[in-house]
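Omission of a single protein chain aside, the complex is shown with its protein chains in their original locations.
Now for subunit A:
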């Protein structure tokens, strides 16, 4: 009796309609919604507003914080996204899993603006499924007061006087790639002997560094705890703005350029609008405003002329041509990846 009573009472309570309503899509009068799955703060307010105005639609931004989590989610069947902004290597993975649709280039006339020099080395040079959006190199930053003003080179990591005051990214491809570059090979070499030689060099580095580190390098260099750090340009440039002692350099051997690309998933509902969005972001004026807001470089030749002198003059985002020629994106290696994982295991286990 008691039990039946309780169940009845509680099931009534369950039916209590207290679920948050999500139907706040204003208008509803046929106005379209474009949903972009991207990184937070990766689109300027102006670029978003001008797109909404031009196409009379609403832009919904949804965020992810890692390519892998995003791919896992899409692979499981999550839908509702019209444009994705993954890193280049993740675009290849998405493509391999057949989650992207080919781009209709006739709907994106602004692709003529894209930097051909960059594109020739990009992972999708024909822009079949993706259009490059923003890129920044992986760089070294050091404290001038402790390191001096040496020639920018990966060899700085070996300097004995900096022992224990250096961090390298805890990232297999970044570290082995830097070692490969130092030895004069491609960042994406799939030659086993070359990668093993790079691992040997990385083991030498490991003896001199404090640790492999993915978070602390930003504050570590700013607070003076570390003298030399390996990290991403966007954040280090900001740190440099605040602390004049910090010098950010692209090693002369060349570095990795990480790039995020715009692409359209197969499940997109607003395919035409998604193309229009990519076209909008590839517009010279929009791209220039957008990249200064974000602090990365959009590989968009037409936009370079619209940049402020200060931004255009950055030797990190816009390295001289001969140095830029030595920079490469991190390629997706598919089944060749074990060459790297084995070498990296050796580095991590070395003492």
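We adopt the following convention: contacts are C-beta pairs under 8 Å (C-beta built on N, C-alpha and C of every residue); 3 or more make two chains touch, one makes a residue touch a chain; residues count from 1.
Keep in mind that, in the parts below, contacts and distances are computed from a predicted model.
Engineer: With one chain of the assembly withheld, which option in "Carbon monoxide dehydrogenase large chain", "ABC transporter domain-containing protein", "Spermidine/putrescine transport system permease protein" or "2-oxoglutarate ferredoxin oxidoreductase subunit gamma" matches that chain's UniProt protein name?
Structural biologist: Checked against "Carbon monoxide dehydrogenase large chain", "ABC transporter domain-containing protein", "Spermidine/putrescine transport system permease protein" or "2-oxoglutarate ferredoxin oxidoreductase subunit gamma": the hidden chain maps to "Spermidine/putrescine transport system permease protein".
Engineer: Which of these touches the unseen chain: A:41, A:104 or A:192?
Structural biologist: Candidates A:41, A:104 or A:192; residue touching the omitted chain: A:41.
Engineer: Among A:69, A:272 or A:350, exactly one should touch the missing chain; which is it?
Structural biologist: Missing-chain contact among the listed residues: A:69.
Engineer: Using the document's definition of touch, tell me which of A:60, A:107, A:183 or A:323 contacts the absent chain.
Structural biologist: Final answer for the missing-chain contact: A:60.
Engineer: May I ask you to list the residues on subunit A that touch the chain which is not drawn?
Structural biologist: Considering the whole complex, subunit A reaches the absent chain at 1-3, 5-7, 9-10, 13-14, 16, 18-22, 35, 37, 39-42, 60-66, 69, 72-73, 76-81, 218-219, 222-223, 234-235, 238-239, 242-243, 294-296.
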